[in-house]
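The complex appears here without one of its protein chains, the remainder shown in place.
So that you can tell them apart, the chains are marked A, B and C in the order they are listed, and the count of residues begins at 1 in each.
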Amino acid sequence: MSVDLSVDVGGLQLATPFIAASGCFGYGLEYGDIVDLSTLGAVAVKGLFLEEREGHPPTRIVETPSGMLNAIGLQGIGVRRFVADKLPGLRDCGAVVLVNICGSTTEEYAEIARILADADGVAAIELNISCPNISKGGMMFGSSLRGTHDVVSAVRRVTTLPLIPKLTPNVTDVASFAVAARDAGADAVSLVNTFLAMAIDIETRRPKLSNVVGGLSGPAIRPIAVRMVHECRQAAADLPIIGMGGIMTSEDAIEFIIAGAVAVQIGTANFVDPFVWSKLREGLTDYLHRHDVPSVSALVGTLDTTRGHTA
Amino acid sequence: MSVDLSVDVGGLQLATPFIAASGCFGYGLEYGDIVDLSTLGAVAVKGLFLEEREGHPPTRIVETPSGMLNAIGLQGIGVRRFVADKLPGLRDCGAVVLVNICGSTTEEYAEIARILADADGVAAIELNISCPNISKGGMMFGSSLRGTHDVVSAVRRVTTLPLIPKLTPNVTDVASFAVAARDAGADAVSLVNTFLAMAIDIETRRPKLSNVVGGLSGPAIRPIAVRMVHECRQAAADLPIIGMGGIMTSEDAIEFIIAGAVAVQIGTANFVDPFVWSKLREGLTDYLHRHDVPSVSALVGTLDTTRGHTA
Amino acid sequence: MPVDVDAVVLSNTQLSHDYNTVILAAPRLGDQALPGQFVMVKTTYGDDPLLRRPFSVFEILRDDAGRSTGVSLLNKRIGVTTRALYALRPGDHVRCLGPLGRPFSVAEPPEQAWMVAGGVGLAAFATLAANLRARRVDTTLFYGGRRADDLFHLDTFESLDVHLRLATDDGSRGDHGNVTVPLRRAFVSTDRTTPVRLYACGPTPMMRAVTELAASEGRATEVSLEQVMGCGLGGCYSCVVPVRGPDGTHFVRSCLDGPIFDGGSVVWEQLGE
Partner (left out) sequence: MPVDVDAVVLSNTQLSHDYNTVILAAPRLGDQALPGQFVMVKTTYGDDPLLRRPFSVFEILRDDAGRSTGVSLLNKRIGVTTRALYALRPGDHVRCLGPLGRPFSVAEPPEQAWMVAGGVGLAAFATLAANLRARRVDTTLFYGGRRADDLFHLDTFESLDVHLRLATDDGSRGDHGNVTVPLRRAFVSTDRTTPVRLYACGPTPMMRAVTELAASEGRATEVSLEQVMGCGLGGCYSCVVPVRGPDGTHFVRSCLDGPIFDGGSVVWEQLGE
């Protein structure tokens, strides 16, 4: 039996369910030397604003138990330089590109989306309405149902590209945001972005990050992220979900797929093991074989919740 | 210089800021052999309903990266047997007892509080409105501002004991719940309870916990918990906060105190190191000496947020 | 009173590709440990893995003067901590909290003792055998494994004057089949009035089968249950087993009221898969 790793994420066709998570893989090209980008399901590039941004001063990351905080502040080259300087190289590598975009206003989101609609080589737009590290925009939209609806509808109006809002976990009921995004025209949702968190240097009594707070990612958050994927799947079974949060191995990825994710993103794991990609593919292929499941799609959402383990 | 470890938590006087967290220390007496309970700031006993409960079938816990999920389901002996069978022993040990209570209805909370008001040896009531593992009550109240207000006011009416609602982190804006609790008459708040989470056995495609979902505790959640304590402190500087979530060492405890907690609870750490208590006291004493801080109270909320670290 | 010792590894013998015996310098543990008790072990200092794991005290080691010098653990590699225990080298450190739990009751002559072990369940029995020998109890070990080369420490038990009754899944040593095969035969050849105390430790289905077989002979069995344990001290209520009591079935903590239980009181159907 040969197994089928390809998936359809709301109209977006991917050869494998494994996507590099935004902000954890530069603009993709940084990894061109060691990873064949065409073998990835897709690459979600570092979050882009309309204009260039310098981001926050260091210290920008701090390690925590089985996780890390980041407050990069979306340093970036802006969407126009991205289209001019990076997109051609990504196209040449055969990468499927998700452009992760961020705005301070609804209009800025729409403006970026318009620029991308005209660009060659953009497979989909990931709407970052969940960045916890910026004072305006980002999570401000993603933690209000109205904000979510407004941004998604505004961008929906200006593009026919697959539209994937990225949800924040810093809310009481993440599934309601998935539903709001769907109702506003999203083709899929991705979740989770990072958890708002902080760490204090007790010797200086100052925050360890220059930005005071940052976003928690990595294995520490995985059990919460899996629960949230499961909740969204239950609330909106028709809405494709891209799951993420602490995926380090193929087993972790399979956990998200069983919970209801049709594809997964790999963020922090790139830092620990940039060669993780082939291991993910092999592990998933092997699992499908062992369990006689013909395709990834057939595995999505197969969690049996009629009862948990009793042992 | 001798340093003062004692703290005042909304009228409750504690010899040290270190409190055993509910559900992680049995009824306290289990630890009587290895820990002198009178040397603890207080003991928050396992969550009690009005009646006895068997809790969920095993599997009740599962380990996750730097953390653990639990879904015990509040197995317990009920408040009356607690008062009759456990409270006298705790009194004999010189323990300061916080009774953690849980109800399916507002009336049940009030009824339990009434029984405790008549009991001898209860120092304060911790209102568990944040348990993620039960179908009725618990987090149902704690994730709605109205529910929080109603339970706190109902219990407030029937007791003069210090009243400490325990907040759930599974909300968008935890500080608004601290404010709601204060306005309803709480003397202090404790936070955080566990994060709703899940883990899946990919071989059986079933949840690893019999209850499907459980609560994440341990070091993994610490950076989120510290951020939430900081937020509550900023929103309600007059409201004493008992902080917790992944405290393993005196350094971790100090982090919470600097963020704004006047006392801290130690949960999961008991499982890893039941002898942690003397290390906590020694580490804190040593820190206060080294930093020339005369008392724990003088350290509370001393975080300098004017700028984070730049390095 | 339980102690938490940072024990130095004196030796580690890899018995097969998944079994090993590690000897720890831990006199205070050895001093106190009773047969059937366990220790909560932590092999790393970081927060992942976070929790300790329960292990039977296999042997108590003594110097020539009979003073306890430490304990050994018999370990089977199945996950992260057992992997770390398998890989230990002399000089490494292992934190051990214990001894914990309710011990086996120890038979007295003229009662015989029959210990029934499956796989790593053997770990519960070396200390017991030493105690029984000190009391001159006639002791038999029924011990089943996958293959001949999966039966370990036979010499240890022989040197404690224990009679061996072996069984292997593939018949390569002793009886062909599981450990109930020689046990059944022993029941047949033993008069019902002969006093025998039965102990079982191994996979849950095996302990259940032993309990039921013994019950059909009118005999009780002390079983050593292996639940997932968060704390080992009664603090977390994670380790419960359903036990039948006078007022119905209750979840009982196996770290405090066990791990040794009367097999007849365990509600096996509800114990899980």
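Going forward, a contact is a pair of C-beta atoms (placed from the backbone, for glycine too) under 8 Å apart; a residue touches a chain by one contact, two chains touch by 3 or more.
In this text, all values refer to a predicted model and were calculated from it rather than measured experimentally.
The chain that is not drawn here is touched, among residues A:L5, A:C24 or A:L50, by A:C24.
Touching the missing chain, out of C:D4, C:D47, C:D150 or C:D175, is residue C:D47. For chain B, the residues touching the absent chain in the complete assembly are 65-66, 219, 309-311.
With the whole complex as reference, residues 23-26, 30-31, 33-34, 46, 54-55, 57-63, 65-68, 70, 72, 75, 218-220, 248, 268, 270-275 of chain A touch the missing chain.
Where chain C meets the omitted chain, the residues involved are 44, 46-49, 80, 89.
As a working rule, only the chains that are shown with their structure count from here on.
The most centrally placed chain, judged by C-alpha centroids, is B.
Counting C-beta pairs in contact, the chain pair with the highest total is A-B. On a Cα centroid basis, the chain most remote from chain A in this structure is C.
Taking each chain's centre as the average of its CA atoms, chain B and chain C sit 36 Å apart. Centre-to-centre, using mean CA coordinates, chain A is 48 Å away from chain C.
The distance from the centre of chain A to the centre of chain B, with each centre set as the mean of the Cα atoms, comes to 33 Å. Along chain C, residues 47-48, 228, 270, 272 each make contact with two or more other chains.
For chain B, the set of residues touching two or more other chains reads 57-59, 65-67, 218-220.
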